[in-house]
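Just below is one structure, and these are the notes that go with it.
What you see is the complex with one protein chain gone and the rest in place.
Chain naming follows the written order as A and B, and within any one chain the residues start at number 1.
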Amino acid sequence: MELFPGGHLSRRQFLAGTGAAAAGLSLIPSSTWSYEAAKLNFYNWDTYIGETTLKDFTEVSGINVKMDLFSENDELFAKLKAGNPGYDLIVPSSDYVERMILADMLMPLDNSAIPNRSNIQDSFLDVSFDPGRKFSLPYMWGTMGVGYRKSKMDSIPDSWKWLFDSDRHKGKCALLSEASDVLGAVFKYMGYSVNTKDPKIIKDAEKLLINQKPNIKVFAPDNGQDLLLSGEVDITMEWNGDILQAMEEDPDISYVVPKEGSIVWEDALAIPRGAPHPRNAHRFINFLLEAEAGAKIAEFIQYATPNMAAKQLMPANYINNPAIYPSEQTLSSCESAVYLGADVVRLYEEAWSRVLAA
Amino acid sequence: MKSARNHKLAFWLTFCPPTLWMLIFLLVPILIIGIFSFSAKQGLVDISASWVLDNYIRAFDPVYLSVFFKSIGIAALTTLICFLIGFPVAIGIASAPKSWKPVLLMIVVLPFWVNLLIRTYALIAVFRTRGFFNFSLEWVANLFGIPFEPLTLLYNDAAVILGLVYIHLPFMILPLYAGFEGFNKSLLEAASDLGAQQFKIITAIVLPIMAPSIISGCILVFIPALGSFLTPELLGGPSSQMIANVIERQFLAANDWPFGSALSMMLIYLTFGALALRYFWLRRRYFSSTENKP
Partner (left out) sequence: MILCCTIVFLYAPIIVLVIFSFNDSRRNVTWHGFTFKYYEKAIHNNNLIEAFLNSLSIAFFNTVFSLILGTLTALLLWRFRFSYKSVYEGIILVPIIIPEICIGIALLVFFNLCGWPNDLPWPLNLSKITCAHILFSFPFVAVIIRARLAKFNLDQEEAALDLGANHKQIFKNVLFPHLKPALIVSSLLAFTLSLDDFVITFFMSGPETTTVPIKIYSMVRFSVTPEVNAASTILLLITIVLAAIAIWIQRGWAKEVEKS
């Protein structure tokens, strides 16, 4: 097998070693798929499923689900980039769904096997990162915003200013640690779109952050809510679900989406190419989109569900919780993060390296 | 030392297995990384071996060079502290009664069988602002009626070094112990009989004999410390990134495998450079010492 025919190390060569046959299967309509063992390899985030969901599915279908965990989109991408080690169903976030579609890493979904698709809220059925939802279906969504300790604030900190441009909470604030997340929020604070490509604006954002650095305690990779709980910081930039979990433990903690706007995220279910049990994966997706299963999941993990049928079964305090379902006004100021292309990603990463080195 | 040519069978028996392993599992992957470092990205997953120097030119940007130097500094400091702690501990274990030795070794090694991430989170629980260390200090301060401000021990470079020392201590203690074991104590007695003081005994006798173990301990701490990224990420402050964090971001978030490969190859070149320097320095010493012979 030539490594560089014509100077290109293409994905096809990578796939050749790992179940290219299975990849070929994905092009055949599901009704003619060959027999699959009653197994499913599910690759998901931690605590991102209902307490009994997997058991319920096994009872209904007889398929044994094995759930493995990953903790970052880019880890998932890097691992699958060189070939699928055997996962049937993955849960990437929206901008990574986009990357995977561009890189031809996902199997198109067979809608005839997913009748519960009709349960999904209309606004989720046609999105920029997956037009017509050919490759993915929404699982959960939410916002990014500010988690804070009520007793230590002068008033509700509903602006990014307190994190990016003020020394009011010097040494007691934390930001996220991914370049795209932090820069996206800074762009919003400066009045631009989350998905800014202009190098000059990126440079200005970099200067703003370097200026603010002496006031920042730490760039927290996913554990801002723990820092808030332990009193290490009083205000942090975090995803709404994380802060919600902290709010359960400590009523003094609260969450708000800044008025300048923020990032709205969505995690989606997708089937990677080379999946050994695609038909089982379709059945599982259909199960997750049922009203009851969806409601149980939403109840346990307390994120916003795009499943209208499930939402109707949820109690009022869930539906009316602004930390889970932001108001229309808030939503209108939020944007989804999209994949901006390799050049812009490189600009973001270099700016971030400079911020960290300053 | 024997020449390979004269003892062919024995030589090849010892040479083949490790070399074969390395050829397959090390050199081929390194070759891949090397080729990546001269390549360019094509779209999201493809990489074309276009033999460009762009990645290396980028690697010489002052931002990345400063991170390199900082990482070397932190790793060196970690090695020094590990040595200062590990040396007495290794002597202690080696001097213990025979039946105690395996037990003591176990006691030293056991914490390291707890997962690294969990140990680091436990370290955080001990040393954070409202952690047990500060609680104890506060309790002591209250006993004496001294006003107490909790110490900010975490989220700065010192915390990173603390964490790195904590993790790499057995890599210093174990090789030093292996060297101490069977140390000829009569040498020490002879030296003190001849009137040498403690300090002189240590520098003139113990250290030279222990030199190979000390060097191996230092290598086994310095090199992994240089390449660590979880510790700086979890314990460090806003400015505490090390070179492995930068490389990790290139392979993951930035999806720029060629550049990440170039940075990694720089680390390899650096180490080979250091080894080459050592080789030439030793050769010069050898030649200069033979010149002095009559």
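The rule we apply is simple: contacts are C-beta pairs under 8 Å (C-beta built on N, C-alpha and C of every residue); 3 or more make two chains touch, one makes a residue touch a chain.
Just so it is clear, the model here is predicted, and its values are computed rather than measured.
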Absent-chain contact - pick from B:Ile57, B:Val103 or B:Ala204: B:Val103
Selected from B:Leu117, B:Leu187 or B:Leu207 as touching the chain missing from the view: B:Leu117
Selected from B:Leu53, B:Val140, B:Leu187 or B:Ile215 as touching the chain missing from the view: B:Ile215
Missing-partner contacts on chain B, residue numbers: 1-4, 7, 10-11, 14-15, 17-18, 21-22, 25-30, 32-33, 85, 88-89, 92-93, 99, 102-103, 105-119, 121-123, 125-126, 132, 166, 169-171, 174-175, 177-179, 181-182, 209, 212-213, 215-216, 219-220, 223-224, 226-227, 229-230, 243-244, 247-248, 251-252, 257, 260-261, 264, 267-268, 271-272, 275-276, 279
On chain A, residues whose C-beta touches the chain left out of the figure: 1, 3, 13-14, 16-19, 41, 43, 45-48, 66-72, 75, 78-79, 82-83, 85-87, 221-223, 225-226, 229-230, 245-246, 248-250, 276
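Criterion: only the chains that are shown with their structure count from here on.
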For chain A paired with chain B, centre-to-centre distance based on mean C-alpha positions, whole Å: 36
In the complex, chain A residues that touch chain B: 4, 7-11, 14, 72, 74-75, 77-78, 81, 99, 102-103, 105, 171, 177-180, 213, 216-219, 221, 230-232, 342, 345-346, 349-350, 352-354, 356-358
Residues of chain B that touch chain A when the two form their complex: 39, 41-50, 63-64, 66-67, 128-130, 152, 154-155, 233-234, 236-239, 241, 245-246, 249-256
